[in-house]
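Coming up: chain A.
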Amino acid sequence: MFADGLFILFTVIAVTGAAGLVLFKHPMNGAMSFIVTLIAMAGLYALLSAKLIFAIQLIVYAGAIMSLILFIIMFLNIQEEDLPVEEGRFKYLIGGAIIVAPIGLFLTRVIKSFPGAEKTITVEGFGGIKEVGLILFREWLLPFEIVSILLLVSLVGAVVLAGKRRMVK
Partner candidate 1 sequence: MFEHVLSVMIFLPIVAGLILLLTPAGKGLARLTGLVISFASLILGLDIFFKFKEQAALQFVENVPWIPSFGINYHLGLDGISLFVLLAGAVLMPMVYLLFTTKEKGYYANLLIVQGAMAGALCAADMVLFYIFWEIMLLPIFFMLGMYGGEKRIKATLKITIYTIAGSLLMLASIVYVGVTYHSQFGEWNFAISQMSQLQLAGPVAVLAFFGFMIAFAIKIPLFPFHTWLPDAYTEAPTATTFVLSAIMAKIGVYAVIRFVVPVFDGEFARFALLLAYSGVIGMMYCGITAIAQKDVKRMLAFSSASHMGVIALGVFCLNVQALTGSIYQIVAHATSTGVLFLFVGILEDKMKTRKIEDLGGIAYKAPVFAFFFAIAMLASVGLPGTSGFIGEFLIILGAIKFNVLIGVLAGTTLIIGVCYMLWMFQRVFYETTNERTEGFTDLSITEGLTFLPVIVLIVIMGLYPQPFLSKIEPAAQQHIAALTKADTIQIAQSTHAQPAEGHTVEKKN
Partner candidate 2 sequence: MIQSYLTVSILLFCIGIVGVISRRNVFTVFMSIELMLNAANLAFVTFSRLHETMDGHVLALIVMAVAAAEAALALAVVILLHKHKGQLDTNVFSLLKG
C-alpha cells in the first residue's frame, strides 16, 4: 500500500511537472518544472526496482543534462521580450491535445491487453549495478561501443557548431 501511495505521489508530481513544462512561457520556468518531473520519474524507477537507472536518472539526467540546459538558458540571458510571441498558445495546446488524444487512447487500449503481472518482490539484485553491468558488457557490448562513438561524434559536432567562426554571409 505504501508503494501504491508513493506511485500516486510520484505520478502526480511528474505529470504536473510535465504540464508545467509545456505551459510556462519562459523556458527557465519550464526547465525548473521539468527537473521536478525528472526527479519524480527517478522515484518511479526506484519503485520498479531499477536501482542503477534510478541513480543515473538523478545524477546524469536531472543533474548533468538539466544543468547544461539551464546553463545555456542563462548563458543566452533570455529576456521576456526575446521570447517568441505566443498569444494563442493555449489554443494551440488544446488543439494539440485533441490531435494527440487518439494516440494516447489507442496506446492505453493496447497496454490493457498486457498481462497484469502483480509481482512486487523481485529476484535478488535485480537492477543492481553489477547485474546490469554484466549484461551491458556481455550482451550489449557492440551497441555500447557504438554509443561511445556517437558521443564522441556529437562532442566534436558540438564543438564545431558552437565554436568560434567567422560569420559567413
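Operating definition for what follows: contacts are C-beta pairs under 8 Å (C-beta built on N, C-alpha and C of every residue); 3 or more make two chains touch, one makes a residue touch a chain; residues count from 1.
The candidates were selected such that all candidates are chains of the complex that A comes from, given by their letters.
Everything numeric in this text was worked out from a predicted model, so none of it was measured.
By the touch criterion defined above, chain A in this complex contacts candidate 2 out of 1 or 2. Residues of chain A touching candidate 2 in their complex: 7, 11, 14-15, 18-19, 21-22, 24-25, 27, 30-31, 34, 37-38, 41, 44-45, 48-50, 52-53, 56-57, 60-61, 64-65, 68-69, 72-73, 75-76, 78, 82-86, 89, 92-93, 95-97, 99-101, 103-104, 107-108, 111-112, 114-120, 122-123, 126-127, 131-132, 135-136, 139-140, 143-144, 147, 150-151, 153-155, 157-159, 161-162, 167.
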